[in-house]
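Every protein chain except one is present and positioned as in the full complex.
Just so it is clear, A and B label the chains in written order, and each chain counts residues from 1 on its own.
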Amino acid sequence: MVSLKEKMIHRALLLLSERKVDAVLGFQRGTIPMMSHPILIRHPEGADQLHWDSFCSTNLANYLPQRKERIAIFAKGCDSRNIVLQILENQIKREQLYIIGVPCQGMLDRRKVQAELNGRELLGVRETSQHLHLLGEGFMDSLERSSYLQENCAICTHRNAVIHDELLVEPVLEQEGVDRYEDVRAIEAMTASKRWSYFEELLAPCIRCYACRNACPMCFCPVCFVDESTPQWLGKSIDPTDTKTFHFLRAYHLAGRCTDCGNCERACPMSIKVRQLTKKLEKDILELYGYEAGLSLDQSPPLDTYSPDDPQEFIR
Amino acid sequence: MENPYLPYPVRIDSVVTETEDRNLKTFKLIFLNSADREKFIHRAGQFAELSIAGKGEIPIGIASSPTEQEYLLFTVNKVGVVTTALHQMSAGDVIGVRGPLGNWYPWEQMEGKNIVIIGGGFAFTTLRASIVYLLHPDNRSHFGDITVIYGARTPGMLLYKDELAAWNERDDIRIHITVDAADDPNWQYNVGFVPAITQEKAPSAKDAYAVVCGPPIMIKFTLPILRELGFPEERTIMSLEMRMKCGVGMCGRCNIGGEYVCKDGPVFSLTQLSQLPGEY
Partner (left out) sequence: MADRVIKKSEFIELIDRLLESYRVYAPVRQQDMTNFQEISAADQVDLSLANTTMSPKSIMLPQSETMFEFNVDKTSDQAAILRETEKDLSPRLIFGIRPCDAKAFQLLDLNFDTVAYKDPWWVARRKTTTLMGLACNAPCSTCFCTSVGSGPFAPEGLDLLLVDVDDYFLIQVITEKGEKLLNEEGIETEAAGAMKQAALASEKSSLQSIKSVVSAASLAQHDTKTLFDSDFWEEVQFACINCGVCTFVCPTCWCFDIQDEVHKDNGIRLRNWDSCMFPLFTLHGSGHNPRAQKLQRLRQRFMHKLKYFVDKYDKGVACVGCGRCVQQCPVNIDIREVFRLMND
């Protein structure tokens, strides 16, 4: 994907030297394989640090709330949806942003790849359009790209930026006929007690680091409810009840606001599938309100708004 | 092995509301076990962790002097969880005390010197301990002149009003009480901010140490005046505050640079502070 990267550098250079923006938000090559590093570039000379590959999965929208300068941002489909929501929720102004859509083929999941290595150490990766080549001491494996997508990317139906000032390259074809909720239906089909133990197991390894929360572009409350002390809503140990309370309440707070960008899951050091919670709410919102988060600046999340034909009676 | 996290049980003997806004109360504490009392040997300037079972612990400067041997005094401002819980307690209730913790004003170095004590607001607590200590017959002769400048927002916000009045009557201590504003026509002391009064009264820096405790804004404007008056940094002493938990240098949160305020402080000279990052 050298060409994408070069285009980015070119665009950044121009935007910065013409002072169209004060800064460009993009990625730098990571210091280890399958990693990337978000950077904010302020000077044209810095533009050549930009990098792009299938591990630039961090949602860059997470760096926007409350910024003051004019920023150009390279936005994948998911990033752009979070930007829409952030604009709707007054975290950043549309006029401040120059959004460069980066059509996305799905990002790769470094942990899935790691699992193939069986303890062997990866020293580098090379990408082609269909394959990921793994290089290590005495081995070179090739993986079929499509089998190692991040789970949210595999079921993504908005790979092109939904809002943009320009597109870096031609849009990619959107995936069609994707079943987004297979896993959610499986959980819904469980008996209550089975479901409870499913979530119990899911969250048992959690170390309460809150990386999932901090990685989320929609978790921008000035003080998160878990950090409040008067009153203190929940304990701070790794007591399972407190841990579950954190996750359940966080998920509810994202109902209709989560874009399924996967940034939470990606950040979790314990590889916990926290999207299992947000996806259920995403499905409910879709079924109840026909709403998909962050597709348009004209539609606020349903739980942020009131409309006379809301499905529930009690709110009228 | 002594467990440094285990508080001594104490009984609240009395509670005195100090200020007109009722936000500051002084708690007089008596040890449940006399053996604990004997172990608790402090110097003025140190603090202790007060423990409210079920609520948590708070670091509070020890307001009683080491010369007041039968009890401990703490004056507590109501701000958050633990201080509010403590304010709701009354005589007879049992709490815990852990300490004494931290260092103290440099009494060894200050011996034979003149002492200038400058305090503002409710940060007067360990200064009260210091004054009572200095005025004790056993100690008074070991120090030179004692000057105190103490200010609060209003007359009703002054701590230890009876003692202030009593000290004001003595001739072995010079005391300048001031308020930011007074609407009481009978107010017989100064009106003005602490820095201004310090400038006006201009205590001599000769052979003197200045001990300064107060809100950041007071400190900020008082230090330049002390410098003008000729107090060198090494004889300008301050007590700092950082959020604390363990109080014994282990939990890692109260550092300023490499110094743990709970263990290496809270008392620092300006010389020491000038070498640390200004992150407090």
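Please note the rule applied: contacts are C-beta pairs under 8 Å (C-beta built on N, C-alpha and C of every residue); 3 or more make two chains touch, one makes a residue touch a chain.
Computed from a predicted structure; not experimentally measured.
**Student:** Mind giving the shown chains that are in contact with the missing chain?
**Tutor:** Touch partners of the hidden chain, whole complex considered, are A, B.
**Student:** Of the residues B:41, B:79, B:165 or B:202, which one touches the chain left out of the display?
**Tutor:** B:79
**Student:** Tell me which of B:16, B:30 or B:276 is the one touching the absent chain.
**Tutor:** Among B:16, B:30 or B:276, only B:276 touches the chain that is not shown.
**Student:** I need the residue numbers on chain A that touch the omitted chain, in ascending order.
**Tutor:** Residues 30-32, 35-40, 58, 62-63, 111, 114-115, 118-119, 121, 123, 205, 207, 209-211, 214-215, 227, 229, 235-239, 266-267, 269-271 of chain A touch the chain that is not shown.
**Student:** So that we can see where the missing chain sits, which residues of chain B does it touch?
**Tutor:** Chain B touches the chain not shown through residues 1-7, 9, 32, 51-57, 79-80, 83, 93-96, 216, 241-243, 245-246, 248-258, 263, 275-277, 279-280.
As a working rule, only the chains that are shown with their structure count from here on.
**Student:** Report, in whole Å, the distance between the mean C-alpha point of chain A and the mean C-alpha point of chain B.
**Tutor:** 51
**Student:** Note which residues of chain A are touching chain B in the complex, please.
**Tutor:** Chain A reaches chain B through residues 229-230, 232.
**Student:** Quick check: in the complex, which residue numbers of chain B touch chain A?
**Tutor:** 80-81
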